[in-house]
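Dropping a structure here in structure tokens format, bear with me for questions.
Apart from one protein chain that is not included, each protein chain of the complex appears where it belongs.
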Amino acid sequence: MNIGIAGASGYTGLELIRILSFHDKVEINQISSRKFSGKKLKDFFPFISGKYGDLVFKEDLNLSDSDIFFLCLPHEPSVDYVFQVLENGKKVIDLSGAYRLKNKENYIEYYGFEHKYPNLLERSVYGLPEIFREEIKNAELIANPGCYPTATLIGLYPAVKEGIILENEAVVNALSGISGAGREPKQQFHFPEAYGDSYPYNPIKHRHIPEMEDILKAVGDKNFSVRFTPHILPVSRGMISTIHFKTNLSRDDLKEIYRDYYKDEPFVRFCENPPHIKHVIGSNFTDIFIDKDERTGYGIVVTAIDNLCKGASSQAVQNLNLIAGFDETYKLLDLSQSGIVFP
Amino acid sequence: MNIGIAGASGYTGLELIRILSFHDKVEINQISSRKFSGKKLKDFFPFISGKYGDLVFKEDLNLSDSDIFFLCLPHEPSVDYVFQVLENGKKVIDLSGAYRLKNKENYIEYYGFEHKYPNLLERSVYGLPEIFREEIKNAELIANPGCYPTATLIGLYPAVKEGIILENEAVVNALSGISGAGREPKQQFHFPEAYGDSYPYNPIKHRHIPEMEDILKAVGDKNFSVRFTPHILPVSRGMISTIHFKTNLSRDDLKEIYRDYYKDEPFVRFCENPPHIKHVIGSNFTDIFIDKDERTGYGIVVTAIDNLCKGASSQAVQNLNLIAGFDETYKLLDLSQSGIVFP
Amino acid sequence: MNIGIAGASGYTGLELIRILSFHDKVEINQISSRKFSGKKLKDFFPFISGKYGDLVFKEDLNLSDSDIFFLCLPHEPSVDYVFQVLENGKKVIDLSGAYRLKNKENYIEYYGFEHKYPNLLERSVYGLPEIFREEIKNAELIANPGCYPTATLIGLYPAVKEGIILENEAVVNALSGISGAGREPKQQFHFPEAYGDSYPYNPIKHRHIPEMEDILKAVGDKNFSVRFTPHILPVSRGMISTIHFKTNLSRDDLKEIYRDYYKDEPFVRFCENPPHIKHVIGSNFTDIFIDKDERTGYGIVVTAIDNLCKGASSQAVQNLNLIAGFDETYKLLDLSQSGIVFP
Partner (left out) sequence: MNIGIAGASGYTGLELIRILSFHDKVEINQISSRKFSGKKLKDFFPFISGKYGDLVFKEDLNLSDSDIFFLCLPHEPSVDYVFQVLENGKKVIDLSGAYRLKNKENYIEYYGFEHKYPNLLERSVYGLPEIFREEIKNAELIANPGCYPTATLIGLYPAVKEGIILENEAVVNALSGISGAGREPKQQFHFPEAYGDSYPYNPIKHRHIPEMEDILKAVGDKNFSVRFTPHILPVSRGMISTIHFKTNLSRDDLKEIYRDYYKDEPFVRFCENPPHIKHVIGSNFTDIFIDKDERTGYGIVVTAIDNLCKGASSQAVQNLNLIAGFDETYKLLDLSQSGIVFP
């Protein structure tokens, strides 16, 4: 099975190559990058695993030459690219936000462009296996989730599905390492300025909000409101989502619901204490903590993921395994356990 | 005016010495430290400003020899120490939590000891000038606030005072640099483990909760509930408090209330965007951002402080200026503006 | 083949467990730790790979129950421990410095104790495969090299072996991440103090000097002097060794010698530019750069390793592969390429 990766020189693309270099059931046969077109992978990223070091970045992929395409492109160009891949009768896993929203109006409001293929939005399957495993298996177009939604939806899914959250709303504070902002240098992420700093950003209107609320509405079958505030963490990778909601459930019942929902999930690990980003770096794991503050009536859930792995590229490979009919954990479980967790 | 500092070898004590070495209206004439007793300050902390480098740490301070005492001790020993200073007819600014709570029962529940001098709790004035300036001026015993309460109370005060928060509760997520945990080495703060990591801790019952709720009750004249989750930031200094509450007020009205309350505060700076910890490091400033999410009905306030300065030692000097009758900003404004903010 | 690990709760011990959890030709059947005796591995280090999570730390290993023992103990206790393992007829890979020096007098001078088994020093083989591969294959006692010596000896070996260094001396400046100082919390490595700091230490007499000079004397067959200055890098892992020596060789000849010596080494990667620690983290690779400054007559060699991997635990597994007759790169090459290198 041949794999093509468009936009392979960004962080998610490079991470995909790293992960797939261990996946012996598929072969990356073409990669593209406008910036590095004509260059060998190993000349610019010499530390990327030997297997694919001699691949040359193309200006554009040949859409007939691979069986499955991963798109690591900006949101807007992905809209067309997905259309073309599907026209060519191939499957596509899109790591951008181009096909994550159900309501085309939200593209104008949150992404700033009009979506050209609203019909395709309906064919798109949201690639979060912990919620949509069965749909993913038969999908042709997978919208690979954003990092914040992955961490938050895994944290909210059982409670929303069970309908045990009062007022159908949650307050979500999330922390993200800076690789989430991409590989393009920016002033605010220039090392001397970002080092030792931390701050919230986009405090009212973050582009991931409709993505989360769409899924929670589908899960709970009614509107659900997410009051979301992202924060910059001065680290390369890692993400924490700290979620508060009101509930009448007791601490024990709340914990039991979560344990029940996730008891067979290979990549969800329960923690006795709030999880650490350092324990999930390089892995496809979501570490999760659940508790209830009986004094204030709030349930609290905390999740930790690696924003570039479960929040992007290793989750894309988990989806690949599902659509290709491989074991869902193939090579991912090993890799998840080989990361450097300590110190 | 002579100053004595007990427990001067911890972070807050050393920071006090650094700040007071510029304050030419007072003189530190004695410092104590069990650990460094008999040693010269400059032999162990050679980078501390020249003026006090030759001071020798005493085993114990002489309570007759200074006019004002700063206590940088653990909570429980401070209970007695404050009593003794007052018995000697001197004034005391206590940087521990020993006299911050109004309800003595909370000492058992949140600090794990029974308070020996509950009567003194009533004489204690909470040293947050933005709320209690007038009371501070005449105080003999100042309970210098904790870092989390300082950041959070400045963020909640106008809204609680005005009574515009629905349900009398707020969800507070705070981030703290690791110096907040003190100078004693601990496994979880050993550099190789803390570097690149982040996580929430004490997710249900943090010792600063009753301190915040006591003050908010006094301010708003009714119970107020704080759903509080602290997080570790992998930096030395700095604190963010991100506060959400429900309100019917419009965005503009909310902002106006805050601007009105703090328009004359010398150490509160309004920000157009959420504040950065890097901009307040080394200073007595609180940078503050206020907004309303009309979509969800939540007000959002973010504050940033330096946990060792406005969250501890420079605030203690602000209180000193007030009780001594100096200009409240004396030497503090200069110092606050001389810190390295960039990069 | 059964493996026992003594002192398994320190950084090198935990790293060994992580690496060996992928090595299906051996089985860790016992681990010891005074501190965690009686506790399950996964209860304290829940992120360590599942395979060995249920292992319980013993107070002491049973020396009859494993075939090969890895010692991750302090230097002095290792002296006896090695003796006892050998008495039991088992093989031992010692990660301490207890058997690295050839001259017993240097133990008094550099380690502060008298060596009880000087005869064993002669039986010990220095576990640096790039120099002593053949001797390692038949060794019963392997002294696994220190991190600074590994980085420096790989950098000096070809030049010293070829005898092309004038005056038989080199100036070595090395930088080390803080995990090299071990897992025990210390004041100078308390996060708030180590963060953002850097400095040389032990500028005259570092314990790794005789280890390096012994090997270089053996390699070059005459005394060789290393003027060594280590520096603290404010990161968890990673090591740079920057080596200068005078030589009459041209740039091209110098490079050719190095390429020739290391052309078949599976874990030495040549770099066109000075190597980055971030490219070797989690791997057994040594990245190396060689050049000549024709203006001053100095050759310059820079090596980068992960101090806990090639500088300790993965090198120990490389040695295991050699003494056990496995492929030298077994599981190590995969693991070395799976690390997170970017960003």
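Lettered A, B and C in written order, each chain numbered from 1.
What we mean here is this: contacts are C-beta pairs under 8 Å (C-beta built on N, C-alpha and C of every residue); 3 or more make two chains touch, one makes a residue touch a chain.
It should be emphasised that the depicted structure is a prediction, and the values quoted were computed from it without experimental measurement.
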Hidden partner chain, touching residue among B:L55, B:L175 or B:L335: B:L335
Residues of subunit C (touch criterion as defined above) contacting the omitted chain: 169, 171, 173, 175, 190, 192-193, 195-201, 203-204, 225-227, 229, 231, 233-236, 238, 240, 242, 244, 273-278, 281, 289, 291, 293, 295-296, 298, 300, 302, 304, 342-343
Footprint left on subunit B by the chain that the document does not show: 11, 14-15, 18, 21-22, 45-50, 179, 183, 195-196, 236-237, 269, 271, 279-282, 308, 334-335, 337-343
Where the unshown chain meets subunit A, residue by residue: 11, 177-179, 183-187, 189-196, 234-237
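The rule we apply is simple: only the chains that are shown with their structure count from here on.
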Distance between the centres, which are taken as Cα means, of subunit C and subunit A, whole angstrom: 37
Approximate Å spacing (C-alpha centroids) for the pair subunit A, subunit B: 39
Gap in Å, rounded to a whole number, between the CA centres of subunit C and subunit B: 46
Where subunit B touches two or more other chains, by residue: 190, 192-193, 195-196, 234-236
